[in-house]
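If you scroll down you'll find the structure; I have some questions about it.
A single protein chain has been omitted; all remaining protein chains appear in their positions.
And then chain A:
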């Protein structure tokens, strides 16, 4: 019944996933057509909030005397500037502390559910939505953060927005949006061992460029995508924005349903059946057309790494630093010259000869338990390069607890890595986790912009297993470059957690929200 009612909103004809979700949320169709068309007014199912892009929006509501329309479709957490050490102490940085306190005040005043530092459900905003089961197929999800595209892995239309739009959603639970074009990213074949979804998305961005997705919603399709876990799909959708796309999506399937079933906010009983019936209507119809299409071969894909200062400046890890002369376009040539100077790299240098100082395993791109597990599998029984500093920052407090239950914390700490508390951390260096000027980092995050991880810091974007292998060798490395282990591999996850003894007492409180 419900399914028919929602689907009844849709116009006739074969449609893509993105078009269906769009049509199912039109509150009011914009008048006019083509360039003169007014935007459609779209209903927003879930609004995620954090401390950095919300204070000015709350202030706007207050000044206009407007209420927050749907606190029950809104959830907040603290992630961008929170410390990853000593979370039980007041935040040392005064401006960070003020911003966090402002969020707490605002959430109290407007009745918004908040997961604060120290709460077992605190974490990076794009980790906690899926973890709580709040992100579901066919939803519209927004957040004042460009990596909101992550939630598209569930077949949701999920977009990053600016603070004015945050205020707009708070006040109206809608957004006026112009329809996007659609692009199919078709990835066929089977990934080889040591190659992951991070390599797929880095290769896609290198192929279409940082502006290649501009104006599009990307849909990732094909046998290689279908074979991926939800975590791996989230990694891909997360970086859609780095190709300039407003959103990236994967059609929901059994993998999606399996991930959601039993999560705290997943539908239950009859609602579950109705939801699944609806979710099954969302996939792109046979015969639907995309405005653009890109193909990628998974069989031949190698681990990928960036050499420059935007995510499109990447090569296979087995390749070399390119020369500006390799670029035909004058602007690309100038950009490459500038990037090589900033990164202090010489053209022709094999990527695997590049020595790094720091390895960062974390961020909304790659900080879920699966990512930590994959990295732990590489380092277990191996020795860290003594000069490398390695930070492991779980995406959420829950991820940290789950990882500890598997003994992954012990694997990282035995290796010599730092096991931190959850947050955005060194991905953008708003908290004390930053690179020093000139420091070089292999990072599982999403942006290698100048100064992103700390002023003067140099970033190479990599997958979790490449990050781990790099921590062993000290130079950018793939797992296949590693020497045999110094002791037998005990397998993963550790077979019997009881053998590890009881985990240390948890610093987390169970949720205190009402």
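Methods note: a contact is a pair of C-beta atoms (placed from the backbone, for glycine too) under 8 Å apart; a residue touches a chain by one contact, two chains touch by 3 or more; residues count from 1.
Note that contacts and distances are computed from a predicted model.
S.K.: Mind telling me which option in "3-isopropylmalate dehydratase small subunit", "Molybdopterin converting factor subunit 1", "Branched-chain amino acid ABC transporter permease" or "Dihydroorotase" is what UniProt lists for the chain we can't see?
M.R.: In UniProt, the chain that is not shown appears as "3-isopropylmalate dehydratase small subunit".
S.K.: Would you mind spotting which of A:160, A:194 or A:283 touches the chain that isn't drawn?
M.R.: Hidden-chain contact among the options goes to A:160.
S.K.: Per the definition of touch given earlier, which of A:210, A:229, A:281 or A:323 contacts the omitted chain?
M.R.: A:210
S.K.: From the list A:16, A:74, A:182 or A:316, which touches the chain that is not on show?
M.R.: Only one listed residue reaches the unshown chain, and that is A:74.
S.K.: Please output the residues of chain A touching the missing chain, sorted low to high.
M.R.: Touch set of chain A with respect to the missing chain: 2, 5-6, 27-28, 30, 32, 35-39, 41, 43, 45-46, 52-53, 55-56, 59-60, 64, 66, 71-75, 80-81, 93, 95-96, 98-99, 102, 113, 120-121, 132-134, 136, 139, 144-146, 160-165, 167-168, 171-174, 176, 178, 210-211, 214-215, 241-242, 244, 246, 264-267, 271-272, 274-275, 278, 310, 331-332, 334-335, 338, 428-430, 447, 449-452, 455, 510-511, 513-514.
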